[in-house]
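Note that this complex is displayed minus one protein chain, with the remaining chains in position.
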Amino acid sequence: MAVATAPSSVSLVKKKELGQSYWDLVWYRFKKNRLGVLGAVLLFVLYFSFVVIPEFLAPYALENRSRYVEAPPTPIQFLDEEGRFQAPFVYGLERRVDQVKRLRTWVPDTTKKYPVALFAQGDEYMLLGLIPMNVHLFGLQTSDKDARIFLLGADALGRDYLSRILYGGRLSLMIGLLGQFLTLALGVTLGVISGYYGGPVDMFVQRFTEFLAAFPNIPLFMALSAAIPAFWSPITVYFMLTIILAFLGWGGLARQVRGLVLSLREREYALAAKSFGASDRRIMFRHLLPGTMSHVIVIATLSIPGMILAETALSWLGLGLRPPLTSWGTLLQDAATVRAIRFTPWLLWVVPPILLTILTYNMLGDGLRDALDPYSGRG
Amino acid sequence: MLNYLIRRLGYALIMVVLVSFVSFVIIELPPGDYLTQKVEQLRARGDRSAELQVEMLRVRYGLDKPFLERYLNWAINFLRGDFGESFEFERPVSDILGARLGYTVILALATTLFTWLLAIPLGVYSAVRQYSIGDQIISVISFIGLGMPGFLLALIILYFSIVVFNLEVTGLFSPEYRDAPWSVGKVLDLLSHLWVPALISAITGTGGLIRIMRGNLLDTLGQPFVEAARARGLKNRTVIWKHAVRIAINPLVTILGAEVFPSIIVGSSLVAIVLNLPTIGPVFVDSLRKLDMYLAGTCIVFLTIMLLVGNLVADLLLAWVDPRIRLE
Amino acid sequence: MSTIPATQLTTAPQDTRRTLIEVRDLKVEFNIRGGVVKAVDGLTLDIKCGQTVGIIGESGCGKSVTARAILRMVPKPGKITGGQILYYRVPRQKKLAGSNEVEVIELTKLDPDGEVIRQIRGGEIAMIFQEPMSSLTPVYTAGTHIHEAVSLHRLLPLKTVGDQMVERITQYRKVTREEAREIAVQMLRRVGIPKPEQRVDSYPHQLSGGQRQRVMIAIALSTEPDMLIADEPTTALDVSIEAQILDIMRELQQTANMAIMFITHNLGVIASMADEIVVMYMGKQVERAKVVDLFYNPKHPYTKALLQSVPKLGPKTGQRLASIEGMVPDPLHLPTGCVFHPRCPAFIAGKCDRHVPNWVQVGDNHWVRCLLYEE
Partner (left out) sequence: MAQTTNGKTDNILLDVKGLKKYFPIQKGLLRRTVGYVKAVDDVSLYVREGETLGLVGESGCGKTTASRCIIRLYEPTAGQVLFKSKALSANGQPKMVNLLELTREEMTKVREEIAMIFQDPINSLNPRMTVADIIAEPMVIHGKYEKGKSEELIIQLLERVGLRPDHLRRYPHEFSGGQRQRIGIARALALNPRLVLCDEPVSALDVSIQAQTLNLLQDLQEEFNLSYLFVAHDLSVVQHISDRVAVMYVGKVAEMASAEELYANPLHPYTEALLSAVPKPDPLYKSERIIMQGDVADPSNPPSGCYFHPRCRYAVDLCKQKAPEFRELKPDHWVACHRAEELKLQGI
């Protein structure tokens, strides 16, 4: 007998959540989880800025090269040399050779000042692939074609690194969603069928997932992606990679869904539906599937970051996406060497957005996990 | 029991053969082989005799033979202890792996020990003092660690040690000790490098363990037998450790088997690549990238063996610690 | 109707009159999100040596919490917020020396994790639980469980030979491993487990439900406690096993002269086990009486209704069951006045919903909390 909880759960739910549907309840619970809501909001912002409008946010086009090879970040200045407050501007860059370290570096050229403006005109682009525009969130207001603003520095081809991170996010963030979508479609369908009917499908799902489990995971990823021919077009490679991620991911999901269906199938409400003559399809999709959805959503949310990371890691190792495709993984290729860290540490700026994405997904997933289980009587 | 062992081992053998074959197929999938890559490199360098040289190598490595024959040859030699030759290093696979095995094992054991010794007590504390400040701090840290990919963390640590502290932390030894014979100084030097992978595993590896331990223990603490033990007049500490933790820790044994043994071969290869550690992981990743098939194949086979052995050991261990489980 | 036979079981006459536990106006509250649940609200009772006190009530009425309060094991977030639990204790050492000197311990004042309460728990007041399936730690054998209890609480005399070559017991020692095992085998035999020498090494999953509950009883009694708290010990068992367990409990009580606090919702079980019964409803005790009195002359409308709502075995009457209307109220929003008034057939408007009834005596050892009997 649950001494402590017996009085609590039922009555509490009753008071505040009277006559609400399951999803209303979930929403009500989720809203109260501050970390989860924060995760959801941040994720929305991330996807909006990296997937929908990176062209607008980025000051330059993806392949906009300049002579400023490996230029360090140029901070926005508000004070001129005499310390007077001014409209924001950046200095020009000047090449200097450091005799001691035998390095070529860039230093601010205080003789050149370029004012920074919001909604500045710059490289042409198509917003959402539809609307031709040339306005960027910010940029330099100057006629000097050579002037650049590098908030996060420039890479080895003199391209603005901030712009590249913004563009690169699109592929990295989408691969997680796409891959997860495929995984869900495969895993849930096969899982439900396998759990409900058993038989050959069940055998196949079981043996396949067992085999995948016995196969070392990371190498399988790598071996499969290594098998993608180098001459394929980048887009094909991208989709192949998505399919590989989904292919390796569905087994686990199917197994979990199978387990859930197996337990739900013996619930008395499923038996009740059967006793009234409900068809198998109706039992599966009206009674069993909704019961698994909450878990599926949580699992899916929590495994998207894994997919994003897999892309990042594979591309970083040169086994995933390859240039000219720009993703966080390919950007990492330039950043993750001891030499790069020593001499161009700003290239590591690609790491924070990756971490932020992973963290927000985890926050959202954790919040959902609590919210989707409203009968648990927890917090 | 013996029956069970024989069946499990037979099953494992089939699995190893299957996995090794499939991995060979997968490595075979990309068009061309290691040598086509090499030819291109040599050509790019303007080496005129490339074609001839490569043809010789092709015969030497048996790459001119059909796939199945190559696999069978390699598999039979494998049983004799000859794992083939690495194209990249032009040395026997066993030499390459053997040289790195020692460090890999040391690193795997050290990080595992460190992770578990840290995670279990923290998980127990977190569960026993549920919702206390300590629990919340541990929860937040483990939550972050859970999502933190090791190789990115390694990059961050590298950044701070190089750019901020100007410290050399890559590798396992400083240059002056790298080829020196073992001495107290060398051991100290090793320890001064070992903290980086240890720290990384502490952050990334403990998170999940702490969460699992906490969850399991909370479930167990709610069980009637815990209350019954308390009602017998046992000390709180005895109730928690002897009755609750003893049960809650069982599922972790499975994780131990599935993680520790494979990690001896490729324990966090990505971290090892970033930190330039002399372990098997980086070589393995590189061999996959370069289609160095005998090296890659050997690694995969050993990895599979380790995984299967790990699972078997975990199952045996579980049956040993939990009398409810019977092996049949 | 109200004739009480004088032969209510009293086996050890000298010891029975001594009060062992006295609960005075006990209050236990659970501070949960959304409010305070008064799990136990003003409970008063006493338990004498060798006596069985039954507590009955429906789920959530606070009977299990009461039992845990005595052992200071109220689960979080519950707290004892008022009242006293007095324990009239003869310390183990003195008892073994033959002394009957009683010391009074206020259990409610003890540190719930402290040394004193831990000596009492299991040693002097033992407890068995509803779930025999999960009340034994799955990785330890029956023998290990008993050993654990015995080595904590049981003392054996350390004999010394004194001046006049007479054996004297001057000290006590803990039992050894071998002795504990022997005790375990003995105890298992006493609770009727077949082949105890083998069963002592059985793990819980190798035992059936009935056997597990016997092992629980064996553990509880292995320390020779003064009182046993049995929290629904047979609810999870089948009738045939239930009969076996109840039989064993009755028999052991008579030989060991223990006090038993027997908690159940089953009127049949309580009728055959208890000397005195406390009826609880929503954390409050509504009636207390000797068992025959309660069954043949119930006073409180709730008790009456409860007795009439259970179908009885025997010649069929064809009558409908008298049911209690309505439902158990929300513990966070208890009715005003008497908590039972919305469901009470004897409800007096303007009185029962306004005034909280007092605990009044209506007969020899018969108490009731109902406005019908006040004034």
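Order of writing sets the chain letters: A, B and C. Residues in each chain are counted from 1.
Basically, a residue touches a chain if its C-beta (ideal position, glycine included) is under 8 Å from a C-beta of that chain, and two chains touch if they have at least 3 such contacts.
Computed from a predicted structure; not experimentally measured.
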item	value
From B:Y11, B:F67 or B:W195, residue that would touch the chain that is not displayed	B:Y11
Residue, one of C:I105, C:A243 or C:A256, that touches the chain absent here	C:A243
Given C:N31, C:T255 or C:S323, the one touching the chain that is not displayed	C:S323
Touching residues on subunit A - with respect to the absent chain	10, 13-14, 17-22, 267-269, 271-279, 282, 287, 290-291, 374-375
Residues in subunit C touching the chain absent from view	5, 58-59, 208, 210-211, 238-244, 246-247, 265-272, 291-292, 295-296, 305-307, 309-316, 320-325, 327-328
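Following the convention adopted for this analysis, only the chains that are shown with their structure count from here on.
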item	value
Shared interface partners, meaning chains that touch subunit A and subunit C	B
Farthest chain (mean CA position) relative to subunit B	C
Cα-centroid distance, subunit A relative to subunit C, in whole angstrom	58
Euclidean distance of C-alpha centroids - subunit B vs subunit C, Å	55
Averaged-CA centre spacing for the pair subunit B and subunit A, given as whole angstrom	26
Two or more partner chains touched - positions in subunit C	75, 130
Parts of subunit C lying in touch with subunit B, wherever the complex brings them together	71, 73, 75, 113, 118-123, 126-127, 129-131, 134-139, 148-149, 152-153, 203, 205, 216, 219
Of all residues in subunit B, those that touch subunit C in their complex	223-225, 227-236, 243, 246-247, 321-324
Residues on subunit B engaged by subunit A in the complex (per definition of touch)	15, 18-19, 22-23, 26-27, 29-31, 143-144, 146-149, 151-152, 155-156, 158-159, 162-163, 170, 262, 266, 269-270, 273-274, 276, 284-285, 288-289, 291, 296, 299-300, 303-304, 307-308
